[in-house]
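Just dropping this structure here.
In this view, the complex is presented without one of its protein chains, the others remaining in place.
And then chain A:
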Amino acid sequence: MATAELAHETDFDGWRAAARRFRLAGVEPAEARFVVRGQAHTSDLFSPVHPGEGRGPETHSQGGVQDTAGSAPPSSSGVRDLDPGLRRGAQREESFTVPKAFVEVAQDVILHRSADRFDLMYRLLWRLRDQPDLMRIVSDPDVADAMERAKNVSRASHKMKAFVRFRLVEDEAGEAYVAWFEPAHRVLERTAGFFVRRFTTMRWSILTPDGSCFWDGEALTFGPGARPEDAPREDEIEEFWKTYYASTFNPARLKTRTMQGEMPKRYWKNLPEAQLIPELVAASRARTDTMVQAAPTEPNARLSKAIARHVRDGSYDEGFVASTLDELRHGVQACRRCPLWRDATQGVCGEGPKQAKLMIVGEQPGDQEDLAGRPFVGPAGQVLNEALEDAGIDRDDVFVTNAVKHFKHEPRGKRRLHKTPVASEVTACRWWLDQERRLVKPAVTLALGATASLGVLGRKVAVTQDRGQALTMADGSIATITIHPSYLLRLPDEAARVREREAFVRDLQRVRALL
């Protein structure tokens, strides 16, 4: 049996140094033993040990380690040959490395309160020799066990961040905050940094049975374990906290198992609010019944008028005819002629001079247009603006709108995918497009793409065949057709894009000539 003595319960550096020596010496897990100083029950075999320095390469070592070879010459591996048979000498290692994942897990596992944690850690270290990938096989029983304990430790640390309750005390140096806390595992040092980062400008202490820590605003120091009576007994703000806790509880949704899963009973005695739990639970049923059974009271009559004043007029007149563009905008917001309003943010109406000679009609607002409430402000709008400029048309002179006023799309995670409106939706929305044309009275209406053409002309057209032609409308104005600029965005081939863009600009120039 090879025994190493660790300076204290969480002496990772000591454990590491000893475990390294053990493995180099070929000490099998069953033969390795780690004991904590002061708790070594069977150490009569060995001479008493003195606090020593960590033997690992780490310079920040806090505790010392004394293995059973404390008296052996420093040149040896550090482990006394208790039994030559322990050395399965066949392939003695000179030195070795371990995956980072092992060190990380082991650093947590050592904080676990289980007595056999050192053995588990050493067993893993030993098995890593033949299975360097062991830590990745999280279904392995030893690895799963270690991960589980590391998780418990991590959870204990998280719960410490959650459940420490400071109480205010005044001393000669001013205000200080003191907490008594009993962590599920030995996580005080691991967790203290959190409180430093959060409460940098406060003076505080956290006292636990394992040890205590103090922050004076500049430095963090650790001390020995403490007793509950070392912490202050009360703090007047606690009454406010308990009031809050009781009031934020909804008695109609009793779920005590969920509560206990997240706030285990072991913590309750140090949580001031937990004292209220029994009475809150006991009264919840009756409180709910009272609410459920209570007859609704008559509302204050005086309020009825006040309420009515703020009621929104959500009515919608199917046959609404606008006499101004502003009225038309309101009409579109209330529109229920097709179901597209439901998933859109808002109806997007046209924009531009009231007497514009040219009206450009797109398909429908896209994602950006839907958010902003303005037409052609997204990527396709960018393409259109540049092409208009190349064609010598000032966008500020153009009334820009869409055949369909609401954004048709399909949600896909955090995005919305454009969907082409169907004929019935386009037809329903002609109600508004026709009114826009009636109010603006453009000399020329340019429809971008098939949907816009359907909206403007009321019939299906083949854009590539009919583009560029000047068609006379019923009111005597001219309509013409070209592609939609988003078509240019979708072309994968650079050469095709350049060619198509030139054709688009030519169409726009032709439109300019019509004005």
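Convention: a contact is a pair of C-beta atoms (placed from the backbone, for glycine too) under 8 Å apart; a residue touches a chain by one contact, two chains touch by 3 or more; residues count from 1.
Note that in this section contacts and distances are computed from a predicted model.
*Asks:* Between "Heme exporter protein B", "Putative DNA modification/repair radical SAM protein", "ABC transporter substrate-binding protein" or "Sporulation protein YqfC", choose the name on the UniProt record of the chain that's been left out.
*Replies:* "Putative DNA modification/repair radical SAM protein"
*Asks:* Touching the left-out chain: which of A:104, A:239 or A:389?
*Replies:* Per the contact definition at the top, the residue touching the missing chain is A:239.
*Asks:* Out of A:100, A:233 or A:255, point to the residue that touches the absent chain in the complete complex.
*Replies:* A:255
*Asks:* Of A:219, A:294 or A:495, which sits in contact with the chain we cannot see?
*Replies:* A:294
*Asks:* If the hidden chain were put back, which of A:372, A:439, A:457 or A:491 would touch it?
*Replies:* A:372
*Asks:* Could you tell me which of A:233, A:342, A:459 or A:490 touches the chain that is not displayed?
*Replies:* Missing-chain contact among the listed residues: A:342.
*Asks:* Since one chain isn't shown, list which residues of chain A touch it in the complete complex.
*Replies:* 133, 136-139, 141, 144, 158, 161-168, 177, 179, 194-202, 235, 237-241, 243-259, 262-263, 271, 273-274, 277, 280-281, 284, 288-289, 291-294, 296-297, 299-300, 303-304, 306-307, 310-312, 314, 333, 342-343, 345-346, 370-373, 409, 411-416
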